[in-house]
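A single protein chain has been removed from this complex, and every other one stays in its place.
Labels run A, B and C following the written order; every chain starts at residue 1.
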Amino acid sequence: MSKIAVTVDGQTYEVEVTLPPSNATDFTVTVDGQSVPVSVSSLDGIDALDWVATDNGPYEITVDRDLQWIRSYRGRHTVEVRDLEVTTSRPMSRDGRVKAPVPGLITRILVQPGDKVEAGQPLLVLEAMKMENEIKAPRNGTVLQLNAQSGKTVTLGDVLAEIG
Amino acid sequence: MSKIAVTVDGQTYEVEVTLPPSNATDFTVTVDGQSVPVSVSSLDGIDALDWVATDNGPYEITVDRDLQWIRSYRGRHTVEVRDLEVTTSRPMSRDGRVKAPVPGLITRILVQPGDKVEAGQPLLVLEAMKMENEIKAPRNGTVLQLNAQSGKTVTLGDVLAEIG
Amino acid sequence: MFKKVLIANRGEIALRIIRTCRDMGITTVALYEESDRGSLHVRLADQCHQLTTPGGYTNGEAVLQIAREMEAEAIHPGYGFLAERAEFIEACEAANIAFIGPPAKLVADLACKVDVMAAAEKAGFKTPPHSAGSYGEGEMDAIQAEADRIGYPVLIKSCTGGRGRGARLVRTKEHLADAVRHSQTESYTVYGDKHIYLEHALLPARQLGVQVIGDQQGNIIHLGEREGSIQVGNQKIVEEAPAPFLSQEQREKLWDTAVQIARLFNYQNAGTVEFIMDEAGEFYFTEIKPRLQIEHPTTEMISGVDIVQQQIRVAAGEPLGMTQDDIKLRGWSILCRISAEDPWNNFLPSPGRLTAYRLPAGPNVRVDTYAYRGCDIPVHYDPLLAMMVVWGGNREEAVRRAQRAMSEFSIAGVQTTVPLLQRILDDPDFVSGQYTTAFAHRELVGNLANDSDRRDMAVAAAIAYLVRNRAGRPVTPSRVRSGWHQDARRLPV
Partner (left out) sequence: MFKKVLIANRGEIALRIIRTCRDMGITTVALYEESDRGSLHVRLADQCHQLTTPGGYTNGEAVLQIAREMEAEAIHPGYGFLAERAEFIEACEAANIAFIGPPAKLVADLACKVDVMAAAEKAGFKTPPHSAGSYGEGEMDAIQAEADRIGYPVLIKSCTGGRGRGARLVRTKEHLADAVRHSQTESYTVYGDKHIYLEHALLPARQLGVQVIGDQQGNIIHLGEREGSIQVGNQKIVEEAPAPFLSQEQREKLWDTAVQIARLFNYQNAGTVEFIMDEAGEFYFTEIKPRLQIEHPTTEMISGVDIVQQQIRVAAGEPLGMTQDDIKLRGWSILCRISAEDPWNNFLPSPGRLTAYRLPAGPNVRVDTYAYRGCDIPVHYDPLLAMMVVWGGNREEAVRRAQRAMSEFSIAGVQTTVPLLQRILDDPDFVSGQYTTAFAHRELVGNLANDSDRRDMAVAAAIAYLVRNRAGRPVTPSRVRSGWHQDARRLPV
């Protein structure tokens, strides 16, 4: 059995699940101590779970890759999942690397290596889908490295700069 | 290079193809000695080929699993493919096994083991999608085996009978 | 108005009803058997309930019980299943749950088609020659005598049936007994009832239906006629509204007759008054279909009326929101039924998983379907997969749009009737509108491929062959393929 705290639109629920085999479609979970019957489309693969029914009714759902939101036909819900059995809380990332959040074309560079920058300060402008997007510093520090140059095409996740 | 004879709606073409790597999308083939430029959606996997363009224009296509037909938006074409490099012609199947062409429910048995049957004679009735389908003998012979019984559910490819 | 409606059906019709309910702000309850768990009607309803009792969708008692539990105020039966079961409708009425369709007594009155024709004849309407009664098993002698009396060719029809199920055309005496047996078996398989009756078959003829709607206050209006003469195996496959080649005078006479016959039976809710028209243009009343018909969207397209919305309103006791004068029929509509069957293999059913499923779109194109890419088309139900309806300002425009839209379907994983429909839509007799029920009995002409298409398909096939070989999924050369596919035959008509 797994114990998971899930916060949906600001409200937190403690969910206990014993995940059945991949071919199961009907089982029971416990939410805040209450038993809830659940039917699912499929547990076989990460994209297979696109329909869930409980005693309240059915939901067709789209689950975010990063599990930051779920969409049902009623709308989008902000989600935060905390595994209560992973006791060692990992430290916050202090990664100063700035990655391309979207593939695109660098149109302007606003800082130089060695510049002191503040968190939130624009570093460069990345054009994608005919829109300009400002890429900002994730933290205070110095521009250690700048891989970007104006006119260069970058792909998703390319490290554009490093703030140290 | 492969040499393939393809008959489409009764007309036969000799096609010479050197299949490029999976990531190629533009190449040239030879049809009856004439060079034809070809663009494709993808060669990466058997279902990826769903769009082909030649010097005549583009075609969105659906290719039958057994390569017996191709459908473009202009309609359905009956296809027969013969590999000219497979020189040893395999013998005609003399398989007397009768398989379920569709999953369904057996509603009636029309013959008994030991019966002499003629090719085309109805052996049993299989119900699928609320329609009754007569399953016929593929050849002359004797009913050697009858796995079917009325009221039994069968899946695709189940051997229902054998004519020997 | 109802707050919650339970939809006692599956497939594209369940979804179509759910959409109108939701458009009206009504909460919907979907039902499903296990094999329909993944169907779209379950996904797009507000609530759902699995059917686990024997009979599934046809188990009226279980359906009513669920409706009570879920506190539904009304049940929409769709077509088929419980749509025309008078005893089920009666049980709904007793349970104080509104049945969205005609009342039990009316459905019972209309059940025996032979009696309905007799009543219409008495009131002065023409009907085709028909048997005096209906017949169950073991009444072959009576059937044979009646067939002789009314004259061949004879049409055997299921008393309960719809969608051509159970119907058989018999041209000569020696084929009658076999056909009756098959008809009774099929009727039993599909509807659980073996009763059949006989009609003298007018050949060639045209099959016309007039859509009517009546409210509980006694108002009855019509929404024009539909033509359903293009049939495969006695099932309509292409329909259109209005019917081509009728004069305005003929049309109005048809509409008036339909409304008069509906009044004769005090018709309520949506229904279709059906006629057969001979070559001389004379039309004969055959039956009233006391239900929403599959092909109703073609009428919606030319009338602008949401027929399901009107059904719900009328069932809730509201008077019709319109008079006959408000109905302005506009333009032309064509409807095609796409089924998971292989037209090149005697319409062998083709259940399976949809590996591609892209639908046509654009202005004035509507597709109703319960399927989606990745879903399984179950083996247990009727093969109807989708309905495509188009509208055009005139017939020529509608025909061209239907041809264009049909060509846009991209479906893989199951065989479908799309290629057949393409050929029907391209056929010169269809394009001209000059067709009868004889249409399906001859070779289709259609747009044959030209040389360059054929050459390019040869190229595509060669590449596909090599790609499959490379992927380790070689194609068995056709000459050594086992012949079992060709050994399955749909029972002959």
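Just so we're on the same page, a residue touches a chain if its C-beta (ideal position, glycine included) is under 8 Å from a C-beta of that chain, and two chains touch if they have at least 3 such contacts.
As the structure is a prediction and not an experimental result, all values here were calculated from the model.
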Partners of the unshown chain among those that are drawn: A, B, C
Residue among C:10, C:200 or C:401 touching the omitted chain: C:401
Touch criterion as defined above, residue of C:16, C:130 or C:380 at the omitted chain: C:16
Those residues of chain C which, in the complete complex, touch the missing chain: 15-16, 19-20, 22-25, 44, 297, 300, 304, 306, 330, 358-359, 361-369, 372-373, 392-393, 397, 400-401, 404, 408
Chain B residues that touch the omitted chain in the full complex: 25, 39, 41, 51, 53, 57-58, 60, 73
On chain A, residues whose C-beta touches the chain left out of the figure: 2, 4, 6-9, 11, 13, 15, 17, 19, 29, 31, 36, 38, 40, 43, 45-50, 52, 54, 56, 59-63, 66-83, 86, 89-93, 95, 97-99, 101-104, 107, 122, 125-138
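By definition in this document, only the chains that are shown with their structure count from here on.
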Centre distance in Å when chain B and chain C are each reduced to the mean of their C-alpha atoms: 30
Gap in Å, rounded to a whole number, between the CA centres of chain B and chain A: 46
Gap in Å, rounded to a whole number, between the CA centres of chain C and chain A: 47
Sequence positions of chain A contacting 2 or more other chains: none
